[in-house]
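Note that one protein chain is taken out, while the other chains of the complex remain in position.
Chain nomenclature is as follows: A and B, assigned in order of appearance, with residue numbering initiated at 1 for each chain independently.
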Amino acid sequence: MSQCDAIQESIGRWLDGELKATDSEAVRSHVEGCLACGAARQRLEKIQTTLGGLLRAQASQLEFAPFWREVRRRIDEKRPWHEELIERVQSQLTAPRLAWAVPAAIILALGFISYAKWPLGGQVSNYASVESIDTHGRSVALLREDETKTTIIWLYQDPEGDNENVEEATKSGPAF
Amino acid sequence: MWKKLRNPVLLFSLVFVSAASWLHAAESAPQSVQVTVRSILAGSKSDEFDPKLKSIEQQLKPLKHRSYRALKDETQTIPWQGSKAFEIPGGRSLTIATQEFQNERIGLKIRLTQGDKPLIDTTVKIPNRGNIILGGPAHEGGSLILSISAATQ
Partner (left out) sequence: MELSDWQLVEKCQAGDADAFQVLVSRYHQKVFMVILGLMRNREDALEVAQETFFRAYRKIKSFQGGSSFYTWIYRIAVNNAIDAQRKQKRNPLDFHENIEGIFEARNEVANDPFADVHDRELRENMSKAINELTPEHKAVIVLRTIEGMSYKDIGEILGCSEGTVMSRLHYARKKLQEKLRAYL
């Protein structure tokens, strides 16, 4: 990018007074000494002046009295109750409020899902559950111990004998 | 940074990403399950309690044996939908297969065999980082008790 290109990129901001003092001075001194950049400045100023002149000319013909009469008519006009209600609701649903409402709604939804997934204040059953059991002909006992929330599967020995210690094992079965 | 967080759009994005991660983490299956099988000998000839079993002392109390001795601990990592075999004293084998993970509960399929003979087939759901007790087979004059615990990884 040449110096002129860089200066012409900044002319708008310079004319708007939005450059820092040092940059402003640099642009000013270049523009005053450069034909191309001087022409660029003139083009921008012409656009501004023409547009401003056009709009000011139109606006200067705007008479206050009829304008105010129309505004007053609208103010005094009784509006249907449903239009009033809609306007009130719409005035509450401003973009910033909606933007905050969305994360708030997500947090509430998460809270609800958490509660639904883990009811009773988030307590899951700590007991192991037995879904199915096949003891191949043997007797079995299922025990749940409340204090430690322990599930116990106790397999009784086959009286026909799994091993030589059947009798003792049977005797030493759990006392529950 | 805190000023930026006041931007509702940024906060919304943060909440949305957190929510999505949380839900994903809550529902997606873990990579594997670490299973520990503790083999314990319960007897009635003496009053002794192996200090190694202190952590599950309360769980063993309902069984009302006089003595408890730790025989063997074995830990294996079982991949999801996979199975592993644990060697159990007395020529037995415990095969555990991982089934499902839902609501912080691990579904396991457990088979205890003596040689080729199946002693018990059961499907259980254990709380994550919890355990289940399986006992009864005779061993060395007492009874064999297995504490099977599982934790997702």
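By our rule, a contact is a pair of C-beta atoms (placed from the backbone, for glycine too) under 8 Å apart; a residue touches a chain by one contact, two chains touch by 3 or more.
Quantities reported herein were computed from a predicted structural model and do not represent experimental measurements.
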item	value
Missing chain: touched chains present in the view	A
Selected residue (touches chain absent from view) among A:A6, A:L54, A:A105 or A:L142	A:L54
Contact footprint on subunit A, counting only the chain that is left out	9, 12-13, 16-18, 42-44, 46-48, 50-62, 64, 67-68, 70-72, 74-75, 87, 91
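Convention: only the chains that are shown with their structure count from here on.
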item	value
Contact footprint of subunit B on subunit A as seen in their complex	96, 99-100, 102-103, 106-107, 110, 113, 117-118, 124-136, 138, 140, 143, 145, 147-148, 150-157, 162-163, 165-166, 168-176
Interfacial residue positions of subunit B with respect to subunit A in the complex	8-9, 11-12, 14-16, 19, 22-23, 26, 42-44, 58-59, 61-65, 90, 103-105, 107, 112, 114, 117-127, 130-143
